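The structure follows.
The other protein chains are all here in position, but one chain of the complex has been omitted.
Moving on to chain A:
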C-alpha cells in the first residue's frame, strides 16, 4: 500500500512544496516522512497471529487517513518500507526506487542525499510466536522498525524489538507490547540521558503503568481471565527483553528470564543474563531486601515466582524489581544476527545451537520453506508479513526445534539480521 501512493505524491511534492535545502521545514518534512513509514510497517507487524486479518483491515484505514494528511510531504523514501518477502521483489523495488531517485534529484538534491542512507537502514527481521504445548498464550512480541530517531540532528533511525513472557495472566505482557516502545520513544526524545538511564527509566514507567492499571478500575473491560479478581491482578507480571538497534549499537535491556543472544562470526554472545532467584547477586539482593528464596519446583522468590525481576508482580515488591540490566554492545562487521526469545526456546535450545541454526538460515539465503500444497503455498502470512524471508525462516526453524525438543511453554522467537552489506 505504501508503494501505491508514492508515484502520485512525488508529482505533488514537486508542484506544491519545493525542497528548501537544510531548512527547518525540510527537516520537519523528513520527520513526517518517517512517521508515515512507521505506520504501515509498525502496525502490520505488531498484531498477534490470531488477530492479523482484522488488524490488517484497520491498518489500511489508518494509512488511508495518514496519507491524506501527509499527502504533500510523502516522497520516495516510502519504498524501503515496503513489504519485502523475497529477493526478486526486493530487486524490483530497488530498481524502481533507483529510477525515482533520479527524478527527485532534479527537483531537490537534499532528499536524495538523505534518503538512500535511510533505505539501507531498514532492518531485516523475522518473528514467530506460538502457543505450543501450553493452553494459555501469555507471550507477546513487539517489533517497531524505525520507531524513533536517536536525536534531532541525526537521520538514522532506531529499531525496537521486544519479547514479553507473561505469568499469571497475559495482560501485563500485552500492556508491554502495546506501550513499551512508546515509553522508550518518549524517553529517547527527551534527549540527553545516556542509554542505561533511559532504559531504566522506561522500564520503571512501564511498571508503574502496569501497577496503576491493575489497581485501578481500568482493569475491567479487558478480556483477560483475571478480569473480575482485582486482588489477583497484583499477582500478574511479565518478563521483558528489549533490544534497541542503532546503526552503531545494540542496547539490550532485560528483566526476567527471556533472553537476547548475539551471533557474531558464529559465536553466541548472550547480551542479557537471566534473572533467576538463585543467581548469587540476585539472591543477595533479595535477601538484603528482606525477602527469601524458597526451593519449590526450582528456586522461587517467596516460594512463588521463578524469576527475580519482572514488570508487574506488585505483591512481590521490593524483592522482585522491575529495574532492567542494560548492556550496550558496539556493532561490528562480524555481527550476523540477534535472537530474542522467551524461555520456551531457551529452556530446550542452547545459545550456541540457536545461533548455529539462525546463522545457517541467513547464510543459505535460499528460497524459503517448500510450497507444500496448492492450497497453502503462500510463502509469508500473518505476523511475518513485513518481515524478511530468511529471518522468518530462521525464527520458524528455531520455534520448530523448541517444539521438537518438547518445550512445554509458549515459544516466541525474533531474529534480526545484522549483516551490513548485503
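By definition in this document, a contact is a pair of C-beta atoms (placed from the backbone, for glycine too) under 8 Å apart; a residue touches a chain by one contact, two chains touch by 3 or more; residues count from 1.
Going forward, contacts and distances are computed from a predicted model.
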Given "DNA primase large subunit", "2-deoxyglucose-6-phosphatase", "Aspartate aminotransferase" or "General transcription and DNA repair factor IIH", the protein name in the UniProt record of the chain not shown would be "2-deoxyglucose-6-phosphatase"
Answer key for A:137, A:184, A:340 or A:355 versus the chain not shown reads A:137
Among A:244, A:306 or A:396, which one is in touch with the chain left out?
-> A:396
Residue positions on chain A contacting the omitted chain are 49-50, 128, 130-133, 135, 137, 357, 360-361, 364, 366, 368-373, 375-384, 392-393, 396-397, 399-401, 403-406
